[in-house]
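Scroll down for the structure; my scribbles are underneath it.
With one protein chain removed, the remaining protein chains of the complex are shown where they sit.
Labels A and B are assigned to the chains in the order they are written; within every chain, residues are numbered from 1.
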Amino acid sequence: MPLRGRPNIVTLLTDFGASDGYVAAMKGIILSLNPTATIVDITHDIPPQDIHAAAFVLSQCVASFPSGAVHMVVVDPEVGTSRRALAIATPDALFLAPDNGVVSLALSRYFSWPGTRVLAGPPHPERRPVPPSLRALAIENQSLFLSTVSHTFHGRDVFAPVAAHLASGVPLDAVGPPVADLNVFEVPNPLPQSGGAVTGWVVHIDRFGNLITNVPEGTIKAITDPVEVVLGGIVIQGLSRTYAEGGQLMALIGSHGCLEVASRNGSAAKVLGIERWSPVHVVPQGVKPAGR
Amino acid sequence: MPLRGRPNIVTLLTDFGASDGYVAAMKGIILSLNPTATIVDITHDIPPQDIHAAAFVLSQCVASFPSGAVHMVVVDPEVGTSRRALAIATPDALFLAPDNGVVSLALSRYFSWPGTRVLAGPPHPERRPVPPSLRALAIENQSLFLSTVSHTFHGRDVFAPVAAHLASGVPLDAVGPPVADLNVFEVPNPLPQSGGAVTGWVVHIDRFGNLITNVPEGTIKAITDPVEVVLGGIVIQGLSRTYAEGGQLMALIGSHGCLEVASRNGSAAKVLGIERWSPVHVVPQGVKPAGR
Partner (left out) sequence: MPLRGRPNIVTLLTDFGASDGYVAAMKGIILSLNPTATIVDITHDIPPQDIHAAAFVLSQCVASFPSGAVHMVVVDPEVGTSRRALAIATPDALFLAPDNGVVSLALSRYFSWPGTRVLAGPPHPERRPVPPSLRALAIENQSLFLSTVSHTFHGRDVFAPVAAHLASGVPLDAVGPPVADLNVFEVPNPLPQSGGAVTGWVVHIDRFGNLITNVPEGTIKAITDPVEVVLGGIVIQGLSRTYAEGGQLMALIGSHGCLEVASRNGSAAKVLGIERWSPVHVVPQGVKPAGR
(Lines give C-alpha, C1' and ligand atoms only; values in the text may rest on other atoms or scores of the structure.)
Protein backbone atom coordinates (compact mmCIF):
# COMPACT_ATOMS: atom_id res chain seq x y z
CA MET A 1 0.00 0.00 0.00
CA PRO A 2 1.28 3.47 -0.78
CA LEU A 3 1.95 5.49 2.33
CA ARG A 4 -0.76 7.92 3.26
CA GLY A 5 0.09 11.01 1.30
CA ARG A 6 2.67 9.35 -0.93
CA PRO A 7 1.13 8.81 -4.37
CA ASN A 8 2.15 5.59 -6.07
CA ILE A 9 3.94 7.33 -8.96
CA VAL A 10 7.32 6.45 -10.45
CA THR A 11 8.76 8.66 -13.18
CA LEU A 12 11.58 7.52 -15.45
CA LEU A 13 14.26 9.71 -17.01
CA THR A 14 17.06 7.96 -18.90
CA ASP A 15 19.33 8.03 -21.92
CA PHE A 16 18.27 4.50 -22.95
CA GLY A 17 16.36 5.53 -26.07
CA ALA A 18 13.02 4.14 -27.12
CA SER A 19 14.10 1.44 -29.55
CA ASP A 20 15.45 -1.28 -27.24
CA GLY A 21 13.97 -3.31 -24.41
CA TYR A 22 15.83 -1.52 -21.61
CA VAL A 23 12.98 0.77 -20.55
CA ALA A 24 10.39 -2.00 -20.74
CA ALA A 25 12.58 -4.22 -18.56
CA MET A 26 12.55 -1.55 -15.85
CA LYS A 27 8.79 -1.15 -16.13
CA GLY A 28 8.28 -4.89 -15.89
CA ILE A 29 10.30 -4.98 -12.67
CA ILE A 30 8.37 -2.06 -11.20
CA LEU A 31 5.01 -3.66 -12.02
CA SER A 32 6.18 -7.02 -10.67
CA LEU A 33 6.91 -5.48 -7.28
CA ASN A 34 4.25 -2.78 -7.27
CA PRO A 35 1.35 -3.77 -9.53
CA THR A 36 -0.67 -0.59 -9.02
CA ALA A 37 2.18 1.88 -9.65
CA THR A 38 1.53 4.68 -12.13
CA ILE A 39 4.66 4.86 -14.28
CA VAL A 40 5.34 8.07 -16.21
CA ASP A 41 8.07 8.45 -18.80
CA ILE A 42 9.75 11.82 -18.53
CA THR A 43 12.00 11.04 -21.47
CA HIS A 44 14.41 8.36 -22.59
CA ASP A 45 15.91 10.50 -25.33
CA ILE A 46 18.59 12.27 -23.31
CA PRO A 47 21.73 12.22 -25.50
CA PRO A 48 23.85 9.31 -24.24
CA GLN A 49 25.55 10.25 -20.94
CA ASP A 50 24.49 13.92 -21.09
CA ILE A 51 24.13 14.69 -17.39
CA HIS A 52 23.37 18.35 -18.04
CA ALA A 53 20.50 17.71 -20.44
CA ALA A 54 19.00 15.23 -18.01
CA ALA A 55 19.38 17.66 -15.12
CA PHE A 56 17.59 20.37 -17.10
CA VAL A 57 14.70 18.20 -18.28
CA LEU A 58 14.18 16.90 -14.75
CA SER A 59 14.05 20.43 -13.37
CA GLN A 60 11.60 21.37 -16.11
CA CYS A 61 8.85 19.06 -14.94
CA VAL A 62 9.22 17.77 -11.36
CA ALA A 63 7.31 20.66 -9.86
CA SER A 64 4.26 19.59 -11.86
CA PHE A 65 4.05 16.17 -10.21
CA PRO A 66 2.14 15.35 -7.05
CA SER A 67 4.11 15.68 -3.86
CA GLY A 68 5.81 12.42 -2.94
CA ALA A 69 6.28 11.09 -6.46
CA VAL A 70 9.42 8.97 -6.94
CA HIS A 71 11.65 10.26 -9.74
CA MET A 72 14.14 7.72 -11.03
CA VAL A 73 16.96 9.22 -13.09
CA VAL A 74 19.27 6.80 -14.84
CA VAL A 75 21.88 8.65 -16.84
CA ASP A 76 24.78 6.76 -15.42
CA PRO A 77 28.06 6.60 -17.35
CA GLU A 78 29.79 5.10 -14.33
CA VAL A 79 27.33 2.29 -13.68
CA GLY A 80 29.02 -0.68 -12.00
CA THR A 81 31.92 1.34 -10.58
CA SER A 82 32.18 2.55 -7.01
CA ARG A 83 30.05 5.62 -7.77
CA ARG A 84 27.27 5.80 -5.20
CA ALA A 85 23.56 5.46 -5.94
CA LEU A 86 21.51 7.92 -3.91
CA ALA A 87 17.96 8.39 -2.69
CA ILE A 88 17.30 12.06 -2.01
CA ALA A 89 14.16 13.31 -0.31
CA THR A 90 13.01 16.90 -0.61
CA PRO A 91 9.83 18.19 1.07
CA ASP A 92 8.07 17.51 -2.26
CA ALA A 93 9.69 14.61 -4.02
CA LEU A 94 11.93 11.59 -3.89
CA PHE A 95 14.83 11.26 -6.32
CA LEU A 96 16.76 8.09 -7.09
CA ALA A 97 19.91 8.69 -9.11
CA PRO A 98 23.60 7.98 -9.40
CA ASP A 99 25.70 10.49 -7.48
CA ASN A 100 26.87 12.32 -10.58
CA GLY A 101 25.11 15.67 -10.40
CA VAL A 102 22.10 14.75 -12.50
CA VAL A 103 19.71 16.07 -9.83
CA SER A 104 21.56 19.40 -9.49
CA LEU A 105 18.98 21.66 -11.14
CA ALA A 106 15.98 19.97 -9.54
CA LEU A 107 17.64 20.64 -6.18
CA SER A 108 19.17 24.03 -6.97
CA ARG A 109 16.89 26.02 -4.67
CA TYR A 110 18.26 24.07 -1.69
CA PHE A 111 21.88 25.00 -2.36
CA SER A 112 23.57 28.34 -2.08
CA TRP A 113 26.84 29.01 -3.80
CA PRO A 114 29.72 31.14 -2.58
CA GLY A 115 29.59 33.72 -5.35
CA THR A 116 29.08 34.39 -9.01
CA ARG A 117 31.46 33.43 -11.76
CA VAL A 118 31.72 33.25 -15.52
CA LEU A 119 30.55 30.03 -17.08
CA ALA A 120 32.85 28.75 -19.80
CA GLY A 121 31.56 25.37 -20.82
CA PRO A 122 29.57 22.78 -18.89
CA PRO A 123 29.72 23.12 -15.11
CA HIS A 124 31.38 20.23 -13.26
CA PRO A 125 29.83 18.53 -10.24
CA GLU A 126 31.56 19.05 -6.91
CA ARG A 127 30.92 17.55 -3.48
CA ARG A 128 28.69 19.67 -1.31
CA PRO A 129 27.18 18.99 2.14
CA VAL A 130 23.59 17.84 2.11
CA PRO A 131 21.51 20.91 3.04
CA PRO A 132 19.35 20.63 6.18
CA SER A 133 16.09 20.64 4.23
CA LEU A 134 17.11 17.52 2.30
CA ARG A 135 17.85 13.95 3.26
CA ALA A 136 20.21 11.81 1.19
CA LEU A 137 20.88 8.11 1.63
CA ALA A 138 23.19 5.69 -0.11
CA ILE A 139 21.20 2.94 -1.83
CA GLU A 140 22.89 -0.12 -0.38
CA ASN A 141 20.24 -2.47 0.97
CA GLN A 142 20.61 -5.42 -1.36
CA SER A 143 17.44 -7.03 -0.09
CA LEU A 144 15.57 -4.39 -2.10
CA PHE A 145 17.51 -5.15 -5.31
CA LEU A 146 16.98 -7.92 -7.83
CA SER A 147 18.58 -11.12 -6.62
CA THR A 148 21.27 -10.87 -9.31
CA VAL A 149 22.73 -7.45 -10.05
CA SER A 150 24.57 -6.94 -13.34
CA HIS A 151 27.51 -4.57 -13.68
CA THR A 152 25.92 -2.67 -16.55
CA PHE A 153 22.19 -2.22 -15.91
CA HIS A 154 21.45 -0.87 -12.45
CA GLY A 155 18.35 0.81 -13.89
CA ARG A 156 16.74 -2.60 -14.00
CA ASP A 157 18.55 -4.33 -11.16
CA VAL A 158 18.81 -1.62 -8.50
CA PHE A 159 16.91 1.60 -9.26
CA ALA A 160 13.68 0.04 -10.57
CA PRO A 161 13.10 -2.32 -7.64
CA VAL A 162 14.02 0.37 -5.10
CA ALA A 163 11.70 2.85 -6.82
CA ALA A 164 8.90 0.29 -6.82
CA HIS A 165 9.36 -0.38 -3.12
CA LEU A 166 9.55 3.30 -2.15
CA ALA A 167 6.51 4.26 -4.23
CA SER A 168 4.56 1.44 -2.59
CA GLY A 169 5.36 2.82 0.85
CA VAL A 170 8.61 1.22 2.03
CA PRO A 171 10.19 3.79 4.39
CA LEU A 172 13.02 5.80 2.91
CA ASP A 173 15.41 4.73 5.66
CA ALA A 174 15.22 1.16 4.43
CA VAL A 175 17.37 1.91 1.38
CA GLY A 176 20.64 2.46 3.24
CA PRO A 177 22.64 4.79 5.46
CA PRO A 178 22.39 8.58 5.29
CA VAL A 179 25.21 10.39 3.51
CA ALA A 180 26.66 13.77 4.43
CA ASP A 181 27.45 15.10 0.99
CA LEU A 182 26.54 14.65 -2.65
CA ASN A 183 27.77 15.74 -6.05
CA VAL A 184 26.05 18.78 -7.51
CA PHE A 185 27.03 21.25 -10.19
CA GLU A 186 26.18 24.92 -10.13
CA VAL A 187 24.84 26.91 -13.02
CA PRO A 188 25.98 30.32 -11.76
CA ASN A 189 23.45 33.13 -11.56
CA PRO A 190 23.62 35.70 -14.33
CA LEU A 191 26.54 38.09 -13.86
CA PRO A 192 25.69 41.75 -13.25
CA GLN A 193 27.51 43.99 -15.72
CA SER A 194 28.12 47.71 -15.89
CA GLY A 195 25.24 49.91 -17.01
CA GLY A 196 22.64 47.64 -15.43
CA ALA A 197 23.19 44.82 -17.90
CA VAL A 198 23.50 41.10 -17.05
CA THR A 199 25.20 38.15 -18.72
CA GLY A 200 23.63 34.72 -18.52
CA TRP A 201 24.03 31.46 -20.42
CA VAL A 202 22.14 29.14 -22.71
CA VAL A 203 21.51 26.15 -20.45
CA HIS A 204 19.33 24.02 -22.73
CA ILE A 205 18.28 23.75 -26.36
CA ASP A 206 14.90 22.11 -26.75
CA ARG A 207 13.38 20.09 -29.58
CA PHE A 208 12.14 23.24 -31.30
CA GLY A 209 15.65 24.73 -31.26
CA ASN A 210 14.59 27.27 -28.62
CA LEU A 211 17.56 28.57 -26.65
CA ILE A 212 16.65 28.45 -22.98
CA THR A 213 18.78 30.61 -20.71
CA ASN A 214 19.27 30.93 -16.97
CA VAL A 215 18.19 34.59 -16.83
CA PRO A 216 14.99 34.70 -14.76
CA GLU A 217 12.06 36.95 -15.54
CA GLY A 218 12.68 38.92 -12.33
CA THR A 219 16.23 39.80 -13.36
CA ILE A 220 15.02 41.10 -16.69
CA LYS A 221 12.26 43.15 -15.11
CA ALA A 222 14.93 44.89 -13.02
CA ILE A 223 16.70 46.11 -16.14
CA THR A 224 15.71 49.51 -17.51
CA ASP A 225 13.13 48.97 -20.23
CA PRO A 226 13.41 48.66 -23.23
CA VAL A 227 15.97 45.88 -23.20
CA GLU A 228 18.10 44.34 -25.89
CA VAL A 229 19.12 40.69 -25.96
CA VAL A 230 22.54 40.06 -27.45
CA LEU A 231 23.84 36.63 -28.39
CA GLY A 232 25.80 35.08 -31.21
CA GLY A 233 26.65 38.52 -32.57
CA ILE A 234 22.96 39.42 -32.99
CA VAL A 235 20.87 42.03 -31.19
CA ILE A 236 17.20 41.31 -30.53
CA GLN A 237 15.18 44.43 -29.65
CA GLY A 238 12.72 44.02 -26.81
CA LEU A 239 10.79 41.05 -25.57
CA SER A 240 7.88 39.34 -27.31
CA ARG A 241 5.01 38.10 -25.25
CA THR A 242 4.23 34.97 -27.29
CA TYR A 243 5.86 32.88 -30.03
CA ALA A 244 3.24 34.08 -32.51
CA GLU A 245 4.00 37.73 -31.91
CA GLY A 246 7.73 37.46 -32.49
CA GLY A 247 9.68 37.63 -35.70
CA GLN A 248 12.35 35.48 -37.32
CA LEU A 249 14.25 35.77 -34.04
CA MET A 250 12.60 36.76 -30.80
CA ALA A 251 13.33 36.89 -27.09
CA LEU A 252 10.61 36.04 -24.61
CA ILE A 253 9.97 34.61 -21.15
CA GLY A 254 9.51 30.86 -21.62
CA SER A 255 7.50 28.34 -19.65
CA HIS A 256 10.43 27.77 -17.32
CA GLY A 257 10.22 31.41 -16.17
CA CYS A 258 13.49 32.36 -17.83
CA LEU A 259 14.59 34.20 -20.95
CA GLU A 260 14.30 32.14 -24.10
CA VAL A 261 15.38 32.95 -27.64
CA ALA A 262 13.17 31.41 -30.32
CA SER A 263 12.56 31.59 -34.04
CA ARG A 264 9.05 31.93 -35.37
CA ASN A 265 9.28 29.36 -38.09
CA GLY A 266 12.17 27.21 -37.08
CA SER A 267 15.12 26.63 -34.85
CA ALA A 268 16.81 29.61 -33.21
CA ALA A 269 19.77 27.33 -32.50
CA LYS A 270 20.21 26.73 -36.23
CA VAL A 271 19.54 30.32 -37.27
CA LEU A 272 22.17 31.58 -34.83
CA GLY A 273 24.53 28.61 -35.02
CA ILE A 274 24.69 28.71 -31.24
CA GLU A 275 25.47 25.93 -28.76
CA ARG A 276 24.68 25.25 -25.15
CA TRP A 277 26.67 27.31 -22.61
CA SER A 278 26.94 30.27 -24.99
CA PRO A 279 26.66 33.63 -23.20
CA VAL A 280 23.60 35.84 -23.59
CA HIS A 281 23.60 39.50 -22.62
CA VAL A 282 20.54 41.46 -21.57
CA VAL A 283 21.21 45.18 -21.72
CA PRO A 284 19.24 48.41 -21.48
CA GLN A 285 18.79 49.71 -25.00
CA GLY A 286 21.94 51.43 -26.23
CA VAL A 287 24.32 49.91 -23.69
CA LYS A 288 27.13 47.84 -25.21
CA PRO A 289 27.37 44.34 -23.72
CA ALA A 290 30.48 43.31 -21.80
CA GLY A 291 32.65 40.40 -22.91
CA ARG A 292 32.36 38.70 -26.27
CA MET B 1 -15.14 10.44 -9.38
CA PRO B 2 -15.62 10.05 -13.11
CA LEU B 3 -19.16 10.66 -14.26
CA ARG B 4 -21.20 7.55 -14.82
CA GLY B 5 -20.41 6.56 -18.37
CA ARG B 6 -17.47 8.92 -18.75
CA PRO B 7 -14.26 6.86 -18.59
CA ASN B 8 -11.39 8.58 -16.85
CA ILE B 9 -9.18 8.73 -19.96
CA VAL B 10 -7.13 11.67 -21.20
CA THR B 11 -5.29 11.36 -24.50
CA LEU B 12 -2.48 13.70 -25.49
CA LEU B 13 -1.58 14.79 -29.02
CA THR B 14 1.11 17.45 -29.38
CA ASP B 15 4.12 18.64 -31.36
CA PHE B 16 6.27 18.82 -28.21
CA GLY B 17 8.57 15.92 -29.09
CA ALA B 18 9.70 13.25 -26.66
CA SER B 19 13.07 14.62 -25.61
CA ASP B 20 12.13 17.50 -23.29
CA GLY B 21 10.11 17.73 -20.09
CA TYR B 22 7.04 19.40 -21.64
CA VAL B 23 4.90 16.26 -21.94
CA ALA B 24 5.84 15.02 -18.48
CA ALA B 25 4.90 18.39 -17.00
CA MET B 26 1.39 18.01 -18.44
CA LYS B 27 1.11 14.47 -17.13
CA GLY B 28 2.23 15.57 -13.69
CA ILE B 29 -0.50 18.21 -13.60
CA ILE B 30 -3.15 15.74 -14.76
CA LEU B 31 -2.14 13.21 -12.10
CA SER B 32 -2.01 15.90 -9.44
CA LEU B 33 -5.64 16.83 -10.09
CA ASN B 34 -6.93 13.42 -11.11
CA PRO B 35 -4.78 10.65 -9.62
CA THR B 36 -6.65 7.76 -11.21
CA ALA B 37 -6.69 9.12 -14.77
CA THR B 38 -5.53 6.83 -17.53
CA ILE B 39 -3.28 8.94 -19.74
CA VAL B 40 -2.64 7.78 -23.30
CA ASP B 41 -0.11 9.37 -25.62
CA ILE B 42 -1.43 9.59 -29.15
CA THR B 43 1.79 11.11 -30.38
CA HIS B 44 4.10 13.99 -29.57
CA ASP B 45 5.97 13.76 -32.85
CA ILE B 46 3.73 15.97 -34.98
CA PRO B 47 6.08 18.17 -37.02
CA PRO B 48 6.24 21.52 -35.18
CA GLN B 49 3.04 23.51 -35.81
CA ASP B 50 1.69 21.08 -38.44
CA ILE B 51 -2.05 21.43 -37.84
CA HIS B 52 -2.90 19.14 -40.75
CA ALA B 53 -0.75 16.23 -39.60
CA ALA B 54 -2.22 16.52 -36.11
CA ALA B 55 -5.75 16.65 -37.50
CA PHE B 56 -5.13 13.50 -39.52
CA VAL B 57 -3.52 11.50 -36.72
CA LEU B 58 -6.34 12.47 -34.37
CA SER B 59 -8.96 11.33 -36.88
CA GLN B 60 -7.03 8.07 -37.34
CA CYS B 61 -7.54 6.87 -33.78
CA VAL B 62 -10.31 8.65 -31.85
CA ALA B 63 -12.98 6.22 -32.96
CA SER B 64 -11.04 3.43 -31.25
CA PHE B 65 -11.32 5.02 -27.80
CA PRO B 66 -14.12 4.49 -25.32
CA SER B 67 -16.99 6.92 -25.57
CA GLY B 68 -16.43 9.94 -23.36
CA ALA B 69 -12.63 9.96 -23.46
CA VAL B 70 -11.09 13.43 -23.26
CA HIS B 71 -8.75 14.17 -26.19
CA MET B 72 -6.35 17.03 -25.57
CA VAL B 73 -4.73 18.38 -28.73
CA VAL B 74 -1.96 20.92 -28.25
CA VAL B 75 -0.53 21.96 -31.59
CA ASP B 76 -0.83 25.62 -30.94
CA PRO B 77 1.35 28.08 -32.87
CA GLU B 78 -0.70 30.98 -31.54
CA VAL B 79 -0.49 30.10 -27.84
CA GLY B 80 -0.73 33.19 -25.66
CA THR B 81 -2.50 35.32 -28.27
CA SER B 82 -6.23 35.99 -28.38
CA ARG B 83 -6.92 32.70 -30.21
CA ARG B 84 -9.62 30.85 -28.32
CA ALA B 85 -9.20 27.53 -26.55
CA LEU B 86 -12.21 25.30 -27.07
CA ALA B 87 -13.88 22.30 -25.48
CA ILE B 88 -15.97 20.46 -28.06
CA ALA B 89 -18.33 17.64 -27.19
CA THR B 90 -19.52 15.12 -29.75
CA PRO B 91 -21.87 12.26 -28.89
CA ASP B 92 -18.74 10.09 -28.46
CA ALA B 93 -15.85 12.22 -27.30
CA LEU B 94 -14.62 15.42 -25.74
CA PHE B 95 -11.95 17.46 -27.49
CA LEU B 96 -9.84 20.22 -25.95
CA ALA B 97 -7.88 22.22 -28.50
CA PRO B 98 -6.96 25.67 -29.68
CA ASP B 99 -9.46 27.04 -32.19
CA ASN B 100 -7.16 26.54 -35.18
CA GLY B 101 -8.76 23.71 -37.11
CA VAL B 102 -6.79 20.88 -35.56
CA VAL B 103 -9.99 18.95 -34.80
CA SER B 104 -11.37 19.36 -38.34
CA LEU B 105 -10.96 15.77 -39.53
CA ALA B 106 -12.10 14.20 -36.27
CA LEU B 107 -15.30 16.27 -36.62
CA SER B 108 -15.66 16.10 -40.39
CA ARG B 109 -18.74 13.88 -40.32
CA TYR B 110 -20.63 16.64 -38.48
CA PHE B 111 -19.99 19.29 -41.11
CA SER B 112 -21.32 19.51 -44.61
CA TRP B 113 -19.65 21.68 -47.17
CA PRO B 114 -21.27 23.69 -49.94
CA GLY B 115 -19.68 21.83 -52.83
CA THR B 116 -16.61 20.17 -54.26
CA ARG B 117 -13.47 21.95 -55.33
CA VAL B 118 -9.92 21.30 -56.39
CA LEU B 119 -7.40 21.13 -53.60
CA ALA B 120 -4.17 22.96 -54.36
CA GLY B 121 -2.09 22.86 -51.19
CA PRO B 122 -3.12 22.65 -47.57
CA PRO B 123 -6.72 23.61 -46.82
CA HIS B 124 -7.18 26.69 -44.65
CA PRO B 125 -9.49 26.78 -41.63
CA GLU B 126 -12.56 28.97 -41.89
CA ARG B 127 -15.22 29.91 -39.35
CA ARG B 128 -18.27 27.68 -39.50
CA PRO B 129 -21.34 27.51 -37.24
CA VAL B 130 -21.26 24.79 -34.61
CA PRO B 131 -23.49 21.99 -35.96
CA PRO B 132 -26.52 21.00 -33.85
CA SER B 133 -25.04 17.62 -32.89
CA LEU B 134 -21.99 19.26 -31.31
CA ARG B 135 -21.45 21.57 -28.37
CA ALA B 136 -18.51 23.94 -28.27
CA LEU B 137 -17.46 26.12 -25.35
CA ALA B 138 -14.70 28.65 -24.87
CA ILE B 139 -12.30 27.52 -22.15
CA GLU B 140 -12.32 30.59 -19.95
CA ASN B 141 -12.96 29.53 -16.37
CA GLN B 142 -9.67 30.41 -14.74
CA SER B 143 -10.57 28.58 -11.55
CA LEU B 144 -9.90 25.38 -13.50
CA PHE B 145 -6.46 26.55 -14.67
CA LEU B 146 -3.15 26.52 -12.83
CA SER B 147 -2.91 29.52 -10.54
CA THR B 148 -0.23 31.08 -12.76
CA VAL B 149 -0.69 30.83 -16.52
CA SER B 150 2.36 31.38 -18.73
CA HIS B 151 2.10 32.94 -22.18
CA THR B 152 3.87 30.06 -23.88
CA PHE B 153 2.72 26.76 -22.34
CA HIS B 154 -1.05 26.48 -22.14
CA GLY B 155 -0.69 22.71 -22.54
CA ARG B 156 0.54 22.61 -18.95
CA ASP B 157 -1.25 25.63 -17.52
CA VAL B 158 -4.70 25.47 -19.16
CA PHE B 159 -5.39 22.34 -21.20
CA ALA B 160 -3.93 19.76 -18.78
CA PRO B 161 -5.82 20.93 -15.69
CA VAL B 162 -9.07 21.36 -17.63
CA ALA B 163 -8.67 17.88 -19.15
CA ALA B 164 -7.99 16.42 -15.70
CA HIS B 165 -11.10 18.06 -14.29
CA LEU B 166 -13.35 17.03 -17.19
CA ALA B 167 -12.12 13.43 -17.18
CA SER B 168 -12.78 13.25 -13.46
CA GLY B 169 -16.38 14.30 -13.97
CA VAL B 170 -16.53 18.10 -13.80
CA PRO B 171 -19.50 19.10 -16.00
CA LEU B 172 -18.59 20.41 -19.43
CA ASP B 173 -20.48 23.66 -18.83
CA ALA B 174 -18.02 24.59 -16.09
CA VAL B 175 -15.27 25.38 -18.61
CA GLY B 176 -16.84 28.53 -20.03
CA PRO B 177 -19.55 29.97 -22.27
CA PRO B 178 -20.84 28.22 -25.38
CA VAL B 179 -19.58 29.54 -28.71
CA ALA B 180 -21.55 29.70 -31.94
CA ASP B 181 -18.80 28.97 -34.42
CA LEU B 182 -15.37 27.40 -34.67
CA ASN B 183 -12.52 27.17 -37.13
CA VAL B 184 -12.48 24.07 -39.31
CA PHE B 185 -10.85 23.25 -42.60
CA GLU B 186 -12.35 21.07 -45.28
CA VAL B 187 -10.56 18.37 -47.18
CA PRO B 188 -12.89 18.34 -50.17
CA ASN B 189 -14.39 15.07 -51.33
CA PRO B 190 -12.77 13.50 -54.39
CA LEU B 191 -13.80 15.25 -57.62
CA PRO B 192 -15.82 13.23 -60.11
CA GLN B 193 -14.18 13.33 -63.55
CA SER B 194 -15.34 12.34 -67.02
CA GLY B 195 -15.42 8.63 -67.85
CA GLY B 196 -16.28 7.63 -64.27
CA ALA B 197 -12.91 8.62 -62.86
CA VAL B 198 -12.28 10.56 -59.65
CA THR B 199 -9.48 12.79 -58.42
CA GLY B 200 -8.54 12.79 -54.76
CA TRP B 201 -5.52 13.94 -52.76
CA VAL B 202 -2.75 12.60 -50.60
CA VAL B 203 -3.78 13.80 -47.14
CA HIS B 204 -1.12 12.13 -45.02
CA ILE B 205 2.22 10.37 -45.35
CA ASP B 206 2.84 7.93 -42.53
CA ARG B 207 6.04 6.64 -40.93
CA PHE B 208 6.33 3.86 -43.53
CA GLY B 209 6.10 6.39 -46.37
CA ASN B 210 2.61 5.15 -47.26
CA LEU B 211 0.61 7.78 -49.15
CA ILE B 212 -2.83 7.96 -47.58
CA THR B 213 -5.50 9.58 -49.73
CA ASN B 214 -9.01 10.84 -49.14
CA VAL B 215 -10.61 8.48 -51.68
CA PRO B 216 -12.91 6.17 -49.71
CA GLU B 217 -13.32 2.48 -50.49
CA GLY B 218 -16.96 3.08 -51.50
CA THR B 219 -15.96 5.60 -54.18
CA ILE B 220 -13.50 3.16 -55.67
CA LYS B 221 -16.01 0.32 -55.68
CA ALA B 222 -18.31 2.54 -57.74
CA ILE B 223 -15.70 2.81 -60.50
CA THR B 224 -15.79 0.24 -63.29
CA ASP B 225 -13.37 -2.52 -62.44
CA PRO B 226 -10.42 -2.93 -63.15
CA VAL B 227 -9.16 0.43 -61.99
CA GLU B 228 -5.89 2.24 -62.43
CA VAL B 229 -4.38 4.55 -59.87
CA VAL B 230 -2.41 7.43 -61.33
CA LEU B 231 -0.13 9.68 -59.31
CA GLY B 232 3.26 11.27 -59.72
CA GLY B 233 3.31 10.32 -63.39
CA ILE B 234 2.99 6.61 -62.58
CA VAL B 235 0.14 4.21 -63.29
CA ILE B 236 -0.59 1.42 -60.82
CA GLN B 237 -2.77 -1.35 -62.26
CA GLY B 238 -5.49 -2.64 -59.98
CA LEU B 239 -5.73 -2.85 -56.21
CA SER B 240 -3.79 -5.18 -53.96
CA ARG B 241 -5.53 -6.70 -50.99
CA THR B 242 -2.56 -6.67 -48.60
CA TYR B 243 0.91 -5.13 -48.38
CA ALA B 244 2.48 -8.56 -48.89
CA GLU B 245 0.62 -9.18 -52.14
CA GLY B 246 1.65 -5.94 -53.79
CA GLY B 247 4.75 -5.12 -55.75
CA GLN B 248 7.32 -2.33 -55.65
CA LEU B 249 4.40 0.09 -55.80
CA MET B 250 0.88 -0.90 -54.93
CA ALA B 251 -2.52 0.65 -54.33
CA LEU B 252 -4.77 -0.78 -51.65
CA ILE B 253 -7.50 0.12 -49.16
CA GLY B 254 -5.71 1.07 -45.94
CA SER B 255 -6.80 0.80 -42.34
CA HIS B 256 -8.43 4.21 -42.55
CA GLY B 257 -10.87 2.89 -45.16
CA CYS B 258 -9.36 4.96 -47.95
CA LEU B 259 -7.06 4.41 -50.90
CA GLU B 260 -3.41 4.15 -49.93
CA VAL B 261 -0.32 3.87 -52.12
CA ALA B 262 2.49 1.81 -50.59
CA SER B 263 5.78 0.24 -51.52
CA ARG B 264 6.50 -3.35 -50.58
CA ASN B 265 10.03 -2.82 -49.32
CA GLY B 266 10.19 0.83 -48.53
CA SER B 267 8.64 4.23 -48.75
CA ALA B 268 6.19 4.98 -51.56
CA ALA B 269 6.70 8.68 -50.81
CA LYS B 270 10.40 8.34 -51.58
CA VAL B 271 9.97 6.06 -54.60
CA LEU B 272 7.52 8.52 -56.14
CA GLY B 273 9.05 11.74 -54.82
CA ILE B 274 5.55 12.82 -53.88
CA GLU B 275 4.37 15.24 -51.20
CA ARG B 276 1.22 15.76 -49.21
CA TRP B 277 -1.69 17.34 -51.12
CA SER B 278 -0.57 15.80 -54.42
CA PRO B 279 -3.50 14.68 -56.57
CA VAL B 280 -4.29 11.02 -57.15
CA HIS B 281 -6.54 9.83 -59.96
CA VAL B 282 -8.57 6.63 -59.89
CA VAL B 283 -9.74 5.73 -63.38
CA PRO B 284 -11.36 2.78 -65.12
CA GLN B 285 -8.64 0.95 -67.02
CA GLY B 286 -7.82 2.73 -70.28
CA VAL B 287 -9.34 6.10 -69.37
CA LYS B 288 -6.90 8.99 -69.36
CA PRO B 289 -6.93 10.96 -66.10
CA ALA B 290 -7.98 14.60 -66.09
CA GLY B 291 -5.60 17.32 -64.94
CA ARG B 292 -1.92 16.76 -64.43
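Methods note: a contact is a pair of C-beta atoms (placed from the backbone, for glycine too) under 8 Å apart; a residue touches a chain by one contact, two chains touch by 3 or more.
Remember, predicted model here, so these are calculated numbers, not experimental data.
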Of A:29, A:274 or A:287, the residue in touch with the unshown chain: A:29
Selected from A:67, A:116, A:150 or A:237 as touching the chain missing from the view: A:150
Per the touch definition above, residue among B:120, B:180 or B:244 touching the missing chain: B:244
Touch with the omitted chain, as defined above, among B:31, B:58 or B:86: B:58
Of A:79, A:203 or A:236, the one touching the omitted chain in the full complex: A:79
Hidden partner chain, residues of chain B it touches: 7, 9, 11, 18, 38, 40-46, 56-66, 69, 206-208, 241-245, 252-255, 257, 260
Interface with the undisplayed chain - residues on chain A: 16-29, 31-32, 35, 39, 48, 77-81, 150-153, 156-157
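Basically, only the chains that are shown with their structure count from here on.
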Interchain centroid distance [CA atoms averaged], chain A/chain B, Å: 34
